[in-house]
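Only a single protein chain was left out; the remaining protein chains are all shown in position.
The block that comes next holds chain A.
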Amino acid sequence: MSVEELVPREPGRVHAASYDDVTLARLEADATVIKARYPQERSALLPLLHLVQSQDGYVSPRGIAFCAQTLGLTTAEVSAVATFYTQYKRHPNGDYTVGVCTNTLCAVMGGDAIYEHLCDHLGIGHDETTEDGKVTLERVECNAACDYAPVVMVNWEFFDNQTPESAAAVVDALRAGEPVAPTRGADQVVTFKEMSRVLAGFPDGRADEGVGAGEATLRGTVLAHEQGWTAPPLPGQDEPRRTSARTTTRARTGTARAAASEPRTGDEQSSAERPVTGERDASSQQQETKQASSDAKED
């Protein structure tokens, strides 16, 4: 493919200008597989960018050009998307992204201390990479493992219930080239490039590795089995398989009726649905109603 020579953006650093024929043929074959998953090929852009990272370790200029050419977009259109998402790296990433959750819950439980310790231990800060190219350190946002706080992610595998010492031991092992196993995940953390290929939708055969659930995930399951608590039996179901205890689930009868009527289409589902109400546009009472019925997450 014809990719123009790109000028270096930083003194002493030049981006590779194009893929060799063998690499290009392989990427094109992968891109064909990715595009076939979607009714419209532009949907392939996110996985294609993961694919680029699996090749180059970041979203390289040649990778952007490859995506653009593959999907009939301009490089500006591809860059606009690539820069929107935090997982797409704008400079070469280390072999392992070590992300410390410093959102509120993990931060308070000790995530801030872990992050500070790793900064000192590695001598780098957020979005910086160790000189050996092994570890890129990041602060990350909530990664949906709050019951295991404080959490550290290594190449997006879960390291639960961390301490400054345990996290330092993990990065030391990674830098020493030793195999490192996440708490919940594959038997071994794979490299950033290997992980990126999985995210592009190409399985690496590790799905059956690791646990199904950690201790915190199973708290309710184990407690219910110990106590003989079950959901109401399904019609036609034999006795509950682990216990004969009857459920004591109680059916409450709507204790609070203040929330007026059933939600209807377009009813408080979007801020844009808010009717314009005149000079001040919205009274505080309306705002309270709005707040009580909306959430940053739509279902």
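One rule holds in what follows: contacts are C-beta pairs under 8 Å (C-beta built on N, C-alpha and C of every residue); 3 or more make two chains touch, one makes a residue touch a chain; residues count from 1.
The rule we apply is simple: contacts and distances are computed from a predicted model.
With the options "Biotin carboxyl carrier protein of acetyl-CoA carboxylase", "NADH-quinone oxidoreductase subunit F", "histidine kinase" or "RNA polymerase sigma-70 factor, ECF subfamily" in hand, the undepicted chain maps to the protein name "NADH-quinone oxidoreductase subunit F" (source: UniProt).
Only one residue from A:Y19, A:Y58 or A:F158 touches the chain missing from this view: A:F158. From the options A:R42, A:R175 or A:K193, the residue with contact to the chain not on display is A:R42. When the whole complex is considered, the residue among A:E28, A:D172 or A:E215 that touches the unshown chain is A:E215.
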